[in-house]
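A short worksheet on the structure shown next.
Omission of a single protein chain aside, the complex is shown with its protein chains in their original locations.
For clarity, chains are labelled A, B and C in written order, and residue numbers in each chain start from 1.
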């Protein structure tokens, strides 16, 4: 940046008691290029205030609504006002907060999924285009170095033409009716009003979709989904099994679950091409297993000299000390904030490695196609 | 056995150059209760003769056809003639050989799948019932001690009501057109005349079906299958992705592949119930991962004191030395030959732990339903 | 803190091109309670300046020596001046920088080992005691939640009396003469003037010693060490094999290596008591394997409800997303900065979970005993 300063971030959501807001703040802090300068952390004024104090913000920049935040920040001079807004609310607020931020002139980094439904996402794209501002989505798992290595190897043709993709995300935390116990996360994620038409498939199935498309560079053309709500009285799906067909002729399986007892965040992907295969597990994210015809499997590991540039650039610990989820998350911030900096300095490049509104639209299309297919007894449904 | 002798086995198929015949002979030999006394190893007389010599058989008991074998063996006195026939030919011979053996008065242990198609399997059941003789199928993987432990824990209610099953069998050995290179295994397995209507799904998908039903004690009610032949010019499927619905309301996924480069025999199963989960990998078959709500995963291991009786009974190496595929295979022989012995001695029990003709019929129903579903664009199809 | 502000940190060392300084800055940033306010980053003024700019520091707080830093910061008012100094230089500077900081009235957090030799560490303890200020050491690996869980279980008697400890830290990065290629890290770490009497054993063997004593709560009484310098012309050991005897009668093995080709930072520890065992691998740091007599192994995982308080308190990602080295490092900062805050607020507790000068003295005693033992052909040597 020609003017040597940190990028300034304002946050919508993430008040005391929330989960993902704190994760975003850590991710933003890790590389010390971003400063949290203001927030509208909650719909409850007392939580806004308490959160702001805990975060060492000046009282006047703890706003009680995102509307107030956009208005007052926009009135501050550049370099003092926030440079971008991060949105970490439940899904139903994503659209309105993003719209408000963009229309007030602020770049937006939003938690995924982009919006509550597909129509909102399409509408949001128009706003992004109209304002010409930056819009990013925190599909966290694409931030892992070994996911970038996987994408690189597919793009480089190391696997040959892709034939098969298996992507899965089992969790077990909703195996019982947790939403009745007062657990906030479980409450809104199982509530159609705040979560959207899908539960498990919207929350974590969409990560599978994004990860598979990111690594393979192929789009899912159609799917056949069998979604289930196993826990009595639950309003949204807590499990989904999906057949996939990709644009290039590849086939695949996507399954996600929140009732798979004992599973934590067991996101995995396997990709097979004509010449080779790849396997990656979030549980041990610093290893990428690379498979060959008639040659031994290889274990690619972060932090080694043979790793591709895209992965090496987002590795902070030389010599292969394990990095984790927070660093993957920070890598989203790294890419997005670099874009903001380059925009400020007039030095923009053609590409930045974060998910944009098009990925957001695809995510919503995936979610809606899954629900529609399942309602039609797993009929093939186009995205 | 009141008359203290080994059980006598005759073999159909398994001549020099074959694969699974040698595996069967090792499996039969391991526990030293079975003696190979004769064979009709090939359709080629010279291979019959050479194989018999290599196996130290007397020349007069190396037959040139199973017809000859049944006839001549039946003429020998009990205790000298074979007690049972094992059939290790390509699929298209299974039915006729089994029929001939049963009708000549011999018990039959057959390699899976039971027959070339479902109609033959149904017909075979009638013959089994009519003759009153024993009929077993070598679904090898159910022979593993930890698979028996898994079955035990489900039956015991340790997992609660079963909700989800994921079973998969990726291989990579047919990623290229191996059948054009003269490789015998690849040749007949990709030939509809000898293999049946399915390739990959018949060969290894059927193991998934059998394993899932064996462990869960639930039947697959219907399925939606997307089968593919990825390699140009291949006549049968080399990959399949299948959605499952079980009788008790459980859902599942079954996928099998022979084009997943780098995969060997990576058969895996995961089962989740309301209270717990199980995970087993053939690659490391002596470990069963047991999952709980809010408790650490446990690693059950063969050869330990806490293992269930069914698993302990088929473990040969105290103190947890690794057992493998051949011991799992031997466990099928152990159960079947014990049944033969008890029949001979008039001490039959109610149950023996090997797959019977009903399992064979289910296997053929699964294969045909998969093909039919796939031809109807993955329409739900009853078994 | 009664006055709601971040704790202010000054850094000695860590200029552009250094390794561990950047890691410290990330670790300090993660929890957003610490602010870097000044630094003396290098012995080269131009690097001091450039680093300060890169880190967005005001020019007047980029000092050209730690002497200048102590003097000028001490002149600033409390709340503006730095609250503590972190020392991230090569080993030979640790003592003089820590001494200067303490005598200028600043708390100190130092990279390990504490000093260049044992005598300096003993001297440093006197200074710490005289000044009454806080002194901490960044033995990073004790920051991992599962290491804290291990310590908790031993202290709680879950393993019974400890009998055996195996701790190992193989690396491979010095398998060739890297110090001749201009690689800065390799240079100073193989130079006795800057590294001390030991190479590998001082650098990573000392982590083994610290980890083993931290988890078991037992001190190593004596050791028999066989140190080797395998690479021709290398001035310090690059490999060491050591027999251990602990105060309570436990025996053990410690080995560390920098010539174990292909190993990254493969720090592992296994502890066995009369009733149970523990196993932890830094490569997969979120899992602790717990072993029992005649019961299955259990896999304890970070972020779950059954984890002890000490581990839960330093876990940032609920639901068991993987945390890594940087979070472990941040946990040292978390404990130390909490101590600084509590000191400021007059609310000090009896214990804080970071390594102090006594651990530093033990580390130096271990290093010197290892070298002495090895020079005496692995004679038993007391610490």
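We adopt the following convention: a contact is a pair of C-beta atoms (placed from the backbone, for glycine too) under 8 Å apart; a residue touches a chain by one contact, two chains touch by 3 or more.
This is a predicted model, so every value here is computed, not measured.
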item	value
Chain not shown, its touching partners among those shown	A, B, C
Among B:257, B:282, B:355 or B:370, the residue in touch with the chain that has been omitted	B:282
Residue of C:186, C:224, C:332 or C:371 in touch with the missing chain, whole complex considered	C:224
Residue among B:22, B:74, B:293 or B:308 touching the omitted chain	B:22
Touching residues on chain B - with respect to the absent chain	4-6, 19, 22-23, 25-26, 29-32, 36, 53, 55-56, 171, 173, 264-265, 282-286, 301, 303-304, 316-327
Residue ranges of chain C at the interface with the undisplayed chain	159, 163-164, 166, 168, 170, 172, 175-176, 224, 226, 228, 230, 239, 241, 243-245, 251-253, 255, 257, 259-263, 270, 272-277, 291-293, 297, 377-378, 380
Chain not shown, touching residues in chain A	290, 294-301, 304-306
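Going forward, only the chains that are shown with their structure count from here on.
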item	value
From chain C, the most remote chain by mean C-alpha position	B
Chain copies touching (chain A, chain C) - same or different residues, decided at half shared	same
Most central chain, judged by mean C-alpha position against the global CA mean	A
Between chain C and chain B, distance of the C-alpha-averaged centres to the nearest whole Å	55
Mean-CA-position distance for chain B and chain A (Å)	44
Interchain centroid distance [CA atoms averaged], chain A/chain C, Å	34
Residues of chain B whose C-beta touches two or more other chains	297
